[in-house]
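Working notes, beginning with the structure itself.
With one protein chain held back, the other chains of the complex are shown just where they sit.
And then chain A:
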Amino acid sequence: MADPRHAASAVSLLARFDSAEALLAALTGLRADGHRRLEVFSPYPVAGVAEKLAFRPRWVPIVSLALTIGVVIAGYYMQWYSAVVDYPYVVGGKPLHSWPAFIPVVVALGLLAAVIGAVVAMIAGNRLPQPYHPAFEAESFLRASDDAFFVLLSFENSDDRQRLSERLRELHAQEIQEVPR
C-alpha cells in the first residue's frame, strides 16, 4: 500500500543556501515571483528575514491584551466581591470598597496574564508543538542547525516543479530536494 504522504503532487521543494546573503537575495527573488508560502530555516536568527517574509505578529499583542483585560476585570471583581459582598469586614476604619488595596494584586495578575497570553499566542502562531515536519525527510536538513540556510517552498501545481528548480538554481541554491508534504 502506498504511503499517503507520497501521493502525487503533494511535494515541497527544499533549497539549501550557503550564506545568509544568498538566502536573503533568494527570498527577495521568490517574493518578487509571487511566492507566498515560504518557510526559512537558519542556524541563527538572520536579520531581515522576517521583513522579507512580510511577517506581522498580528495576533500576539491582541491575545495578550485581551487576556490581560479579562484577568484584570476578574481579579478586581474577585476582591470586590469578597471584601464587599461575601465577607464585609471593616479594616482600619476604611470603607469596604477600598480600591488602593486592590490595585497591587490586579497589577501582578495583569502582568502575569500579559506574559502568558504572549507566550501562548506565540507558540500557537508558530504551529507548535509539531512533532513532524516535511523538512525532516531531507538528509542534509541536519545542517540547518550548523552551517546551512534552507528555504522550504510549497506549491500547488506539480508541473511547476521543473521550472521552480531552475529558478532556485538561478538564485544560487546549492542543493534542491523534493520532500513529501
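In this text, contacts are C-beta pairs under 8 Å (C-beta built on N, C-alpha and C of every residue); 3 or more make two chains touch, one makes a residue touch a chain; residues count from 1.
The rule we apply is simple: contacts and distances are computed from a predicted model.
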Open item on the list: Since a chain is absent, check the UniProt entry for it and pick the matching name: "Spore germination protein KB", "Anti-sigma factor antagonist", "MBL fold metallo-hydrolase" or "Quinol:cytochrome c oxidoreductase quinone-binding subunit 2".
Closed with: "Quinol:cytochrome c oxidoreductase quinone-binding subunit 2"
TODO: Could you tell me which of A:103, A:123 or A:142 touches the chain that is not displayed?
DONE: A:103
Task: Per the touch definition above, residue among A:61, A:88 or A:180 touching the missing chain - done: A:61
Task: Footprint left on chain A by the chain that the document does not show - done: 61, 65, 92-94, 100-101, 103-104
